[in-house]
Each structure stands twice: as structure tokens, then as C-alpha cells.
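The structure follows.
For this view, one protein chain was removed and the others were kept in their places.
The block that comes next holds chain A.
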Amino acid sequence: MTHRVDTEHGADAAAAADTSGLRATELTVRFGGNTAVSGISFTAPRGRVTGLIGPNGAGKTTTFNACSGLLAPSAGRVALFGEDVTARGPARRARLGLGRTFQRMELFDTLTVEENVALGREARLAGSHPLRQVVNPPAQRKAVRAATEDALELCMLGQQRRAIAGSLSTGQRRLVDLARVLAGGFSVLLLDEPSSGLDTAETRRFGEIIGRVVAEHGSGVLLVEHDMALVMDICEHIHVLDFGELVFAGTPSEVRSSETVRAAYLGSEAG
């Protein structure tokens, strides 16, 4: 899985030591005449938390949607563990190991918390084969149950397991969304504003969970987040987007002292 293949655009960006995660190359997304994301390249390798920040409307969610296959990019490529997945749908990318959460927490609102979390693993196992979608062999049942229990415990959702997801508070819904993608056992996680709606204690807990997932499973995380304290705390590397363009990339301390980044945010405020 970690075998690397240089993409045609990737050769010159080969300086990055580890590409065995998600790699976007010259990604461009246009909606009609508007360019939402303009030729951005970045990697989100395994074993570290990568930040993607920028003012609202900078194109972060669009980038996520293009990476996870919900949007077809107008140009550029997306590769997962060296395999070009630009033409692949979201389900195929998920089965290759890419998981994501949603800013708007797209839970299965009429299902219980437990069912929601279990589907993180079960949807992947069921895949695209008609028989596998119908037949649930005991071994898979066991694997799903184990993954569900782990994720519920990690996210402290044991008490709510029988609750209907649609009836939960925003903070709890965030955690269900996270637990679901954790149960899936994905190698790269795209987390879209996972801490919005969480209180301080929940945010701290969330930071710990991410730390554990990266440390224990070697997962890679690409994090879109507006809580800068959290971003600075848990990200090793940060990409800054503004108006669809990558304006800066560096370590948290470099981002913190960058005039470009400050201008991007202030410019957005003034504009």
C-alpha cells in the first residue's frame, strides 16, 4: 500500500519524504465562471495531522469534496497511497482507505448512534457487491461489533448508543460523526471542522482522540478547523488557503508569524 508512484505532475514535488497518504496535485475546481479552488497541491501523509485553514469561502470544503470524490475537479489529480483516484467515485476511495466527516454532520438521523457508528465499518465491508450487501457473515459481524465498541468508547458515546442520532445535541452529533469514521478504520481521515459546536472539554477530548488515532494506528489526518488553538496544538504541518489559492504552507510557528497568512485573514475582513 505504501509503494509510491510518481504522477506526471508529482515528479517535481517529489521532495516530500512520505507520500503514502492523500496527495492532491494542481487541483482546480470551477463552478460555472467561479474558480473555487485554483491549482492547489498538497499532501496529507499517514502518521501526522495536516491542517488546512483559511477564511470562510477559501475553498476548504470544496477541496475536501474534490478529494473524497463528491466533486469532479476541473483539472488536477488526486492520488491515494500512490494510486490515481481522480476518476474514482467516493465509495471506491473510501474502500481504499479515505474517510471523511462533514461540517454539517451528515448523520443517519433516523438510526441509532450504534447503527450510525457500525455503518462506518459495515458500509465498507458491504462495498459494491450485491451479495455482500445482503449477506452478513459471522466474522464480519464480529469485526463490525468490535470496531463499533472501540469507537463508541473512544468517543465516550456508550451511554447514548441506543439514542436516535437525530435527537442528539450538536456536540454529541460531532462525536457520532467522528466515531463513525473511526470505526471505519480508514488510513487517511478528512475532518471538516470537527470541533465546531463542541465545548472546551469536548474539544480537548477530541484533540486527544486524534492524537491517539495517529499514534496508535498511524492514520493520517487532514484537518479543516477554525479553532486556531486546536490547529496549532495538534497539526504538524499547515496549509493556508485564500480565495481558492494556497497562499502559505509551513509549521504552526511559521504560520503564526507569517504576514501573508495574517493579510489573508485581514484582507478577507476588509473586503
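Definition applied: a contact is a pair of C-beta atoms (placed from the backbone, for glycine too) under 8 Å apart; a residue touches a chain by one contact, two chains touch by 3 or more; residues count from 1.
To be clear about the criterion, contacts and distances are computed from a predicted model.
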Which of "ABC transporter permease", "BatA domain-containing protein", "Hydrogenase maturation factor HypA" or "Putative tricarboxylic transport membrane protein" matches, in UniProt, the chain that is not displayed: "ABC transporter permease"
Among A:R23, A:R48, A:R77 or A:R100, the residue in touch with the chain that has been omitted: A:R100
Absent-chain contact - pick from A:L22, A:V49, A:V85 or A:A126: A:A126
Hidden partner chain, touching residue among A:G39, A:G82 or A:G197: A:G197
Positions on chain A contacted by the hidden chain, ascending: 31-32, 34, 36, 55-57, 61-62, 65, 68-71, 89-91, 94-95, 99-100, 102-111, 115, 118-120, 122-124, 126-130, 133-136, 164-167, 169-170, 173, 180-181, 184, 196-197, 226-229, 231-233, 255-257, 262, 265-266, 268-271
